[in-house]
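All remarks here apply to the structure that follows.
What you see is the complex with one protein chain gone and the rest in place.
Entry: chain A
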Amino acid sequence: MSKKLLVIAEIRDGEFRNVSYEAIAAAKEIDSEGEIVGVVCGDSVADKANELFKYGADRVIAVEHANLSQYTPEGYAQALQAVIEKEDPDAILAGHTSIGRDITPKLASRLKSGLVSDATAIESAGSEVIFTRPIYSGKAFEKVVVKDGLIFATIRPNNIPALEKDDSRSGDAESLEVEIKDLQTIITDVVKNTTSGVDLSEASVIVAGGRGMKGKENFSILDELAEVLGAAVGASRGACDAEYCDYAMQIGQTGKVVTPDLYIAVGLSGAIQHVAGMSNSKVIVAINKDPEAEIFQIADYGIVGDLFDVVPKLTEEFKKVLV
């Protein structure tokens, strides 16, 4: 019998996050014949919600309420619990994002279910669904199955390709009225820091600097390179400890674990702590003046040279090629 699969989608800055589309593709991996129900929460999201049809959703449910304008665990839990009770899905998928990481364990506890966090691949073998997920920040992997009952997982961005957009598909989002009340979490302010608008965990290209950057001010050359490539800028623990940049930019076993298509490591030694957070990137470029640097061991392409010479030249060359 085909399954009903609920995909918790997420809108940020007026657009669906790509990982929401990837979660729909993940649902297809679980059951290609299944019914995929997208669900989106917010204060006014029904119009936008229709995008989910184009990426493979069969139905879309919008829960709209003024109290859902910002994410709070209690608000979203009330909304999603109402949807889950109404739909009684066989599987629930969400992106492994700030919201996904926060809300799914709360729901899993409520539902007394298992939860597979941060899945990078899914395979269906008969009645069994096998999730692959990194452990020890990607130094190793494990394959996990849900024993029985609800299949519940979060999907790491940038690993399971979204289905191709199909403009011929459309539909109308169903509206579900839910009373969202007694919010305990009062959000007094939000300060946006991601200047480039490209989030590290979802970026398809990342430029990262290490101690070799020698100072906070020098990160501007990485910003310029990143801008040309539409990339996010990250850093090693060494660079963060030296206060060249904020810990929010740290990539590594403590810090963010990333899997972009292209990772450009600049002035980075390649400490095991850092490598754990980025070694599963598809293509790695290393720029370092020390030919013995560990980072060259895992790089696909390397340039041995002074980063202050190489990086600006690289930026110029990319400009030429990408216009």
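Just so we're on the same page, a residue touches a chain if its C-beta (ideal position, glycine included) is under 8 Å from a C-beta of that chain, and two chains touch if they have at least 3 such contacts; residues count from 1.
The rule is simple: contacts and distances are computed from a predicted model.
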Missing subunit (named according to UniProt) among the choices "2-hydroxyglutaryl-CoA dehydratase", "Cytochrome ubiquinol oxidase subunit I", "SufD family Fe-S cluster assembly protein" or "Electron transfer flavoprotein subunit beta": "Electron transfer flavoprotein subunit beta"
Among A:20, A:67, A:117 or A:269, residue touching the chain not depicted: A:117
Contacting the left-out chain in the complete assembly, out of A:159, A:253 or A:269: A:253
Hidden partner chain, touching residue among A:109, A:124, A:170 or A:220: A:109
Residue ranges of chain A at the interface with the undisplayed chain: 73-74, 77, 97-98, 101-106, 108-110, 112-118, 130, 134-147, 149, 184-194, 199-201, 205, 229, 246-250, 253-255, 257, 261-262, 272-273, 276, 279-280, 282-285, 291, 296-305, 309-310, 313-314, 317-318, 321-322
